[in-house]
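Of the protein chains in this complex, one is absent; all others appear in place.
Naming follows writing order (A and B), and every chain is counted from residue 1.
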Amino acid sequence: MSNATRTSKWSWLFLGFGFFFLYAPMLSLIVYSFNENRLVTVWSGFSTKWYGALMQDDQMLAAAWVSLRIAFYTACASVVLGTMAAMVMTRMRGFRGKTLFSGMITAPLVMPEVITGLSLLLLFVSLSTWTGLDFARGMTTIWVAHVTLCMAFVTVVISSRLAELDRSLEEAAMDLGANRVKVFFLITLPIISPALMSGWLLAFTLSLDDLVLASFVSGPSSTTLPMQVFSSARMGVSPKINALATILIVGVSTIGVIGWYFMERAERRRQAEMQAAAKQ
Amino acid sequence: MTSAITSTPIPAATPGGKPDKRGVDDYLVIDTVRKEFDGFVAVDDVSINIRKGEIFALLGASGCGKSTLLRCLAGFEKPTAGRIVLAGADVTDLPPYLRPINMMFQSYALFPHLTVEQNIAFGLKQDGMAKEPCQRRVDEMLNLVQMSKFAKRKPHQLSGGQQQRVALARSLAKSPKLLLLDEPMGALDKKLRSQMQLELVNIIETLGVTCVMVTHDQEEAMTMANRIAVMEAGRFRQIGSPDEIYEQPNSRYTAEFIGSVNLFEGKIDKDEKDFVTIACPTLPDPIYVAHGVTGFTGMDVAFALRPEKMQISKTEPAEPHNKAHGIIEDIAYFGDHSVYHIRLDRGTKVMCNFVNQQRWASEGFTWNDPVWISWGDLEGVVLTS
Partner (left out) sequence: MPYFWLLLFFAVPFLIALKISFAKAAIAMPPYTDVLYWVDGFPVVKLRGENYLYLLGDSLYINAYLSSLKIAVVSTFLCLLLGYPMAYSISRMAPATRNIALLLVILPSWTSFLIRIYAWVGILKPNGLINNYLMYLGLIDSPLKMLHTPIAVYIGIVYAYLPFMVLPLYTNLVKHDHRLLEAASDLGAKPWQAFLKVTLPLSKAGIIAGCMLVAIPAVGEFVIPEMLGGPETLMIGRVLWQEFFNNRDWPVASAVAMVMLALLIIPIMIFHRAQAKEMEGKLT
């Protein structure tokens, strides 16, 4: 035990530093969003006026609405495609092109976004010239770009859950008379539903957050929230962005903490019930 | 008496109303089934007929092909060659969900997101059974396995033994023509095991369902099964009732795999109609066996003798043969009996069981005691393979 306590002193030091490093900038954003002064870092009194100003900013609100819609559709499509991809990855052994397929799934995870963005834009442009159809750049192209990126993340989340799933559960269902489609919808899907949920949320936040891909493939009419924030941040620090940041940080944290709390509670109850059952 | 002859065997009626053309003895026919994985032969042309109502155990070490054969029966693996015929119907090409066969899985595979009731009803619902008869059947099954109290619970709220009962109820709910058990006691601790073994057999025999089980535990196979097939390297080494397998092993492999045995290698010395003698270099005198064998003089054989078939004594037995002298090298005490490891004068070691009938044994054998071992003329088995 002496070993454990000695390391824990160092542990707390490192963790303390790490978490300070991670959270201090975000806290400073939140604190200064309530600053009355126009100069963000000079404190001159508490005020919520920047939130009011944010609500008046039509451009910002429009961009937020565009982003939310794209994020929602992206998350839905990514979960559907990601689940299919994960099923293929974990359930099918050795088909032609599997190496290419699995490579294409992991590559977007790390591929610099500028490369992906540029390539996708060139694709859309080429498609327009080849087919003669007008692939107008806008929400749809952003959606396609985001799905390509997010699907990779969702696939990783879901396939790691599928890999852990006891195969005999699916076999048992099949043994009891359910065909493959029924097995998937009655057994596999309900059991992996927490992974689907976290995959959906992950895709949603990734899409909401993306600047680079959207900048490449967006058209004049579709400005996303990060693009709007980026262009105004380039002009200089503005208290309005602090207010927006606070809303985003608080919103995401609340959802995250609530989700975590419910999962934690369910897991703890499950553990307790299992112990109680073993004692019978 | 003619009526008696015509009435046996009773033709079993299939749900379709057609009388079963097949006899009771070949209810399940496994006909030269072969399964290869990338050139590796897991099941090597295995054939067996299984009787209606029989509990048949596939016994073998891990990797012997028993699980693959079971999965072929369930339909999770498609045999490379051979046919599987159940109650007169060829099921070889049917997918698992169309076979009248249900399985109790090794780790039970209870659906974690469904209650006990819903688990048992799952198979019935797949058949499109109406709500009411379905509920009745579920209640009936819950009663059968004495789990009615736990109907609304989720699997993780049950102990291991309870989970097993639910798994059994679920696999029996559809009244399968064949029940498969995959290592049925594998997930239970030792004490619960012997209790559940008998309970499981009782339920299966009450319902009269035909059952094929897979196990690596010989004790489990012996207690539960009517017949056992010992498998090795994808083939059956021996098929027989538990006592046949134990008392009349047909090969060195089964003799050594089931229980413990002393093997004496030798050659047939005298081959008469009603007795043979076997000359063993490890024993001073030839072994005398009081029955004939199919063999010839000079043939290489092994003489298998179970440790509990031997007597141990301090003085030389009066019989003219089947005895040897040695020294006690090790004693393993098991409470009910002890196993003496005796080094014979010619150097081989043998094991000899001694039942501890009296609390304070009058013949207190101890380490390094010189002793005699002896056995009856009919106690051993001559193995030619």
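Odds and ends about this structure:
Operating definition for what follows: a contact is a pair of C-beta atoms (placed from the backbone, for glycine too) under 8 Å apart; a residue touches a chain by one contact, two chains touch by 3 or more.
Note that the structure is a prediction, hence the values are computed from the model and not measured.
Though it is not drawn, the left-out chain touches A in the full complex.
Listed residues A:151, A:174, A:195 or A:277: the one in touch with the omitted chain is A:151. Of A:55, A:189, A:257 or A:276, it is A:257 that touches the chain left out of the display. With the whole complex as reference, residues 3-4, 6-8, 10-12, 14-15, 17-19, 21-23, 25-26, 28-29, 32, 39-42, 81-82, 84-85, 88-90, 97, 100-116, 118-120, 122-123, 125-126, 129, 144-145, 147-148, 151, 155-156, 159-160, 163-164, 205, 208-209, 211-212, 215-216, 226, 229-230, 233-234, 237, 241-242, 244-245, 248-249, 252-253, 256-257, 260, 264 of chain A touch the missing chain.
By definition in this document, only the chains that are shown with their structure count from here on.
Put simply, the C-alpha centre of chain A and that of chain B have 54 angstrom between them. For chain A in complex with chain B, the residues that touch the partner chain are 166, 168-169, 171-179, 182, 186-187, 190-191, 270, 273-274, 276-280.
Listed in rising order, the residues of chain B touching chain A in the complex are 74-76, 95-98, 101-103, 105-107, 109-113, 122-123, 126-127, 154, 156-160, 162, 170-171, 174.
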